[in-house]
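With one protein chain withheld, the remaining protein chains of the complex are depicted in position.
Letters A and B mark the chains in the order given here, with residues in each chain numbered from 1 onward.
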Amino acid sequence: MSVLAVTFDAFTNVEFWIGVGVLAGAYAIFALGLQLNVGYTGIVNFGQAGFMAIGAYAMGILVVDHGVSFWLALPLATLIAMAAGVLIGLPALRLRSDYFAIVTIAFAEMIRYTAQNARELTGGNQGLLGFDDDWVEFSIEVQDSLASVGLGDQFLLPLLLAVWTTLLVLTVLLRRVTNSPWGRVLRAIREDEDAARALGKNVFAYKLQSLAIAAGVGAISGYFLVLNLAFINPQQFEPLVTFLGYAVLVLGGLASYVGVIIGAVILWTLLEATRFIDLPLSAEKVASLRFIIVGLILILLMAFRPQGILGKKEEMVLGD
Amino acid sequence: MDAGTSSRPAVDASHRRALRYLAQRPPLVVALIMLVALLALVITEGLQPTAQRTVNGFVSGSYFALGAVGLTLVYGTLKLVNFAHGDFLTFGAYIAFLFSVSVGLPLIVAAAIAVAATALLGVGTERVMWRPMRERKAGLLQLLLMTIGLAFVLRNSIQFVAGTQPRTLDVDVESSVAFLGLRIGRTELIVVAIGFAVLVGIAMMLRSTSLGKQMRALSDDFDLASVTGIDTDRIVTVTWIFAAGSAGLAGVLYTSAIGTLTPNIGFFLLLSLFAAVILGGIGNAYGALAGGLIIGLAQEWSTLLVDARWKVAVGFIVLILVLIVRPQGLFGRERTV
Partner (left out) sequence: MTDTSPTTADPTARAAGDRLLDVRDVVKRFGGINAVDGATLDVVRGSITALIGPNGAGKTTLFNVLTGFYRPESGAVVYDGKSIFRRQPHVIARRGMVRTFQITKALGAMPVIDNMMLAAPHQPGEHLATLLFRPLASRQREKEVRARALELLDVFGLTAKADDYAGTLSGGQRKLLELARALMVEPRFVLLDEPMAGINPTLGARLLDHMARLREEDGVTFLFIEHDMEVVMGHSDRVIVMAQGRVIADGAPDVVRNDPRVIDAYLGDPDRRGAAS
């Protein structure tokens, strides 16, 4: 019989938890886009990792290959990702939900695959480096200012602050926009597209807008994830990322933006906290175990509490 | 310029008739396209390379088709998009590995055990997961995410037990058979033979046996079939046996042909399988057969034109094209979209 030993001082390892915070925050942003699509519009977007990849690579290529300023590349790449959302949405959004899920996964894999094989453009599996010089400079300045309040020794702290500020701003914006008349049309589409059409709403246009916004938000989450690693490579955009995004979504609850934040924090705490449990298993096995747990969470949640922690049962409708 | 004015309308009319004939028979159009492509490749790249790739295409086509059949059967009957299907292939391959390499049984026996084990796994998921969810009228997203969760659990359980290092089945990768200046590995030949035999068997079962007819009835209209006295529970179970069993076999065949086995092979194949299923028309077993073969051939032919690392992209491109141009696929009916 093995004894589980939990190393308590590890729990207070600030650097570690800042890293978790960055991941949780970035995934929360990623899932905000999914929430808009799935929870509020009823479109089952499984290509979010693809938009993330387009945004990240567009940014990286603009900075490294074309000398564009990092700060300018960010909004430009976001627009490129949104354009991709429109491009893929035009043919795909008229498909039925299950076909839409399949075609969006295929699209995301195409992007990742292209990133892997178009080596001259993207660096292939070796990845893209050197796009973050401006950010690092800025980050160090922020660190210096933080030093004046005694928080200057954490390298990732500026990134954490950036991620969570962006997350909160986006959450507020998205809530505003979803509770508006525009958002009301989305919610009607979510439940019954024909009802919306019969009332004069151009359903296709709304779905396209929803997808484009989600693509932009996905791109933004991508920037934070690649800044975290200082490196862009195709492995960061595997379907696993989208599936984890959905895990965040269903944990926190459909149709709840705050739920997304809670879901992200819970999921990443769970995933990373397992590092501290001293199981008599190799690191590889622990990694597998973590994902088995994620899978079980998905299955059990969907079976017994599909609305998640904060979701509302009455709003659990997806007209398909 | 006036010569033959009287015959021109007749020519136009027969052109239009021919076009209409073709428009109603997409499989014929695709077959013609492939024939034209084949001829073009023979002319530009040479007979031998094209023929060799065609042989390779049949090999991969056989396990694509076998993998796709299961996916489409489950969708047809239960309208379930099973993202865990690829991991059924992986499961089958690992069971075969376990019993052939670790335990020492002959590969044929191990493969049979693998098929049975995967079939059992499929039925298990039906009893434990899908039937209760059907009773609760679960929605699309719920089911999709459950299949994804299942995929996570399956793949990572295999990884937990067997680790990530690549394994190989104890197959003959050296000897090959030569004919007409073409080479096919001895193992590959066996793979094609078994694959096609099983596929033909399944096709015949669906077409001629009472069981097959009931499966097709259920696939056409579940509610209608259940009120006409068909024992839906039994047919659904049988569907899972065929679907999961063929997936397990496809996994074994794939690993035999390719040589290496890792926990990810199934998921890696899954998108090509979806491409085959959708190309053929989702829910249609014959479509999956045709789709698998076409994808296999297309992938191998593409290596004549572009670097082999782009092979897998062919599947994605076909998938996206089909969904844009003709979402119901080759054999599907218009109303299904």
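Criterion: contacts are C-beta pairs under 8 Å (C-beta built on N, C-alpha and C of every residue); 3 or more make two chains touch, one makes a residue touch a chain.
Since we're looking at a predicted model, the values are computed, not measured.
A.B. asks: Name every shown chain in contact with the chain that has been left out of the document.
C.D. replies: Result: the unshown chain touches A.
A.B. asks: Kindly state which of the options A:175, A:197, A:275 or A:305 is in contact with the chain not pictured.
C.D. replies: Touches the omitted chain: A:197.
A.B. asks: Quick one: say which of A:238, A:272 or A:315 touches the chain that got left out.
C.D. replies: The single option touching the absent chain is A:315.
A.B. asks: Considering the entire assembly, which residues of subunit A contact the chain that has been omitted?
C.D. replies: 177, 180-182, 184-185, 187-188, 190-192, 194-203, 209, 314-317
Keep in mind that, in the parts below, only the chains that are shown with their structure count from here on.
A.B. asks: Using the touch definition from the top, list the residues of subunit B that touch subunit A in their complex.
C.D. replies: 79, 81, 129, 132-133, 138-146, 148-157, 159-160, 163-164, 267, 271, 274-275, 278, 307, 309-310, 312-313, 316-317, 319-320, 323-324, 327, 337
A.B. asks: Any idea which subunit A residues touch subunit B in the complex?
C.D. replies: These residues of subunit A touch subunit B: 38, 44, 91-92, 95-99, 101-103, 105-107, 109-110, 113-114, 117, 239, 243, 246, 250, 284-285, 288-289, 291-292, 294-299, 302-303, 306, 316, 318, 320.
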